[in-house]
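Every protein chain of the complex appears in place save one, which is left out.
Showing subunit A:
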Amino acid sequence: MGPVHAHEHNDDHHDPDHSELDATELRVRALQTVLAQKGYIDPAALDEIVETYEQRIGPRNGARVVAKAWSDPEFRAWLLRDATAAIASLGYTGRQGEHMVAVENTPQVHNMVVCTLCSCYPWPVLGLPPVWYKSAPYRSRAVRDPHGVLADFGVALPPGREIRVWDSTAEVRYLVLPERPTGTEGWDEERLAALVTRDSMIGTGLARQP
């Protein structure tokens, strides 16, 4: 693993200073006003979009997919064979999840998902990508030093475990199926889902231990 590199950019890449935020705030307001006046956008649609991604579509969707795969061998097999259809059967479809692939962590291999080129991410199951997923540190390092990235998340893989990184360079979106924690035998899907973190479905984390 290489040394920690000196930052070449503003450390707070995603957190510009206040005057810049104020300027951006004003600019978005102006833009929104002009576009509504021109009839390009319906303000009600904007509210509905925000409501959707703030309240309805987020990583709890993916957690339910994972919990079902842990509980139901047939669903797990379907998920690994045709993730798009298996996930759609739970009602999670659409934008940025049109073509899904699920990849399973095992005692042999750990999977991690990145988009080095922009911010491709499976919205219907995980919601909007977190800031770090879209950031230069993650996008640059995930393909080259995934163990270092895992260390940033406080995760160390057991020695000898292979690591497989999926760079989402087209419209296929990846969901990691984390390993089911031991000691959860007989748990129902709802209890299991509570152990499934967003990061465990990206591959930068593991499922919570009970």
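Details
Criterion: a contact is a pair of C-beta atoms (placed from the backbone, for glycine too) under 8 Å apart; a residue touches a chain by one contact, two chains touch by 3 or more; residues count from 1.
Simple rule for what comes next: contacts and distances are computed from a predicted model.
Its record in UniProt calls the unshown chain "Nitrile hydratase subunit beta", which is the match among "Cytochrome c biogenesis heme-transporting ATPase CcmA", "ABC transporter ATP-binding protein", "Nitrile hydratase subunit beta" or "Aldehyde:ferredoxin oxidoreductase". Of the options A:G97, A:P178 or A:G203, the residue whose C-beta touches the omitted chain is A:G97. Only one of the listed residues, A:S19, A:Q37 or A:Q209, touches the absent chain: A:Q37. Touching the missing chain, out of A:S71, A:S89 or A:S119, is residue A:S119.
In the full complex, subunit A touches the hidden chain at residues 1-2, 4-11, 13-16, 21, 24-35, 37-42, 44-50, 52-54, 57-59, 93-99, 101, 114, 116-119, 124, 127-128, 130-132, 134-147, 149, 152-153, 160-172, 197-199, 204.
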